[in-house]
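Complex shown without one protein chain; remaining protein chains in place.
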Amino acid sequence: MPAVSVQKQDFDIAAEIANLKQGRLDIGAIVTFTGTVRDMDGSLKSMTLEHYAGMTDNELDAIIAEAYGRWPLQACRIIHRYGRLKPGDNIVLVITMSAHRQAAFQAADFLMDFLKSRAPFWKSEETDAGANWIDARESDAEALNRWQD
Amino acid sequence: MPAVSVQKQDFDIAAEIANLKQGRLDIGAIVTFTGTVRDMDGSLKSMTLEHYAGMTDNELDAIIAEAYGRWPLQACRIIHRYGRLKPGDNIVLVITMSAHRQAAFQAADFLMDFLKSRAPFWKSEETDAGANWIDARESDAEALNRWQD
Amino acid sequence: MLQLLYFSWVRERTGTSEEQITLPDGIATVSTLVGHLRAKNDRYAAAFEDMKQIRIAVNQRYVDPDAAIKDGDEIAFFPPVTGG
Partner (left out) sequence: MLQLLYFSWVRERTGTSEEQITLPDGIATVSTLVGHLRAKNDRYAAAFEDMKQIRIAVNQRYVDPDAAIKDGDEIAFFPPVTGG
């Protein structure tokens, strides 16, 4: 199984964990992060994710390689969806597995921070008022500073 | 559904997430932590978890209340197993849901740190050489310092 | 009466998981109760040999050794916890 999947279809967290963990007894801590489509005020009709197909996999692979270099990890997995999603739908899944919980927590947090600021995806929100590209958040760029040596 | 379950039987991460998220569109970030029984050198036959039934639920409820006070959370769930487990089995599940990822990550990390040092569970490892109570780790006590104001 | 509970190796050393005792005269804190229990026999003396290794809960809440106790309390003794 590849560490990275960029796909239209939804994912199954339990199946992904089972695949990564299968036959392994050296894993003591599993962290998952799931990002979902929010609709705070009931105005969102859909969200569309565009991505740069040629570059996305490479960026996500590079982010995972960086995580393996920083923490003792037994497994990492990133699934990111693209296309048209509805409120409540899953967008992204990150899974990290390690012998100990701190490595698994930190690596998942790190993967999300780097994915947010480097993986070439763009979200557009569709409401009754039309479609709008979501602006990048300053806080996502600042989050990277936490990981500087 | 209660926020806390202390039970012998295994849990189903996907079903737990679905239950917590059902009908809600204000959730953008879901973090899960799963702790599992490790067997690094093939010597472990089983692990038995004893707990203080009268106190466990209250301690876990108090830890969750503390997390709600610190972060804007939409949902929290802790499931902790007791009894006899085999290598690879699930021990504990923590789920946090929030509008934003930092709150979900930090709350899950916090819940695990406090659970590790306050929830009255004790692990015994059974090998061919007999049964041994696992010693508390100094690093788990130190982990709490991260959360002092 | 006091309800006394022992867990993990404290339970194994005392040889009992649970017992009821009459609140002894002159005993008003966990510390003095521990002194009373230690004097019971060698098993209890071994269980409570090093109080740095013992955590205490009165009525299901963590307390320090100098916490007050009274008739009707549930008092639990156990090692540092190792769940999760």
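Brief remarks on what is shown
Going in written order, the chains are labelled A, B and C, and every chain counts its residues from 1.
The criterion applied here is as follows: contacts are C-beta pairs under 8 Å (C-beta built on N, C-alpha and C of every residue); 3 or more make two chains touch, one makes a residue touch a chain.
Remember, predicted model here, so these are calculated numbers, not experimental data.
Every shown chain touched by the omitted chain in the complete complex is listed here: A.
Only one residue in the set A:Gly54, A:Gly69 or A:Gly130 touches the chain that does not appear here, and it is A:Gly54. Within subunit A, the residues in touch with the undisplayed chain are 35, 49-52, 54-55, 58, 80, 91-92, 112, 115-124, 133-136, 141.
FYI, only the chains that are shown with their structure count from here on.
Innermost chain of the displayed assembly, by C-alpha centre distance to the whole-protein C-alpha centre, is B. One inter-chain figure worth recording: subunit A and subunit B are separated by 23 Å, centre to centre, where each centre is the mean of the chain's CA atoms. Note: centroid distance subunit A to subunit C, computed from Cα atoms, is 49 Å.
Averaging Cα coordinates per chain places subunit B and subunit C 27 Å apart.
Counting only residues that touch two or more partner chains, subunit A has 101. Residue positions 84 of subunit C are each in touch with at least two other chains.
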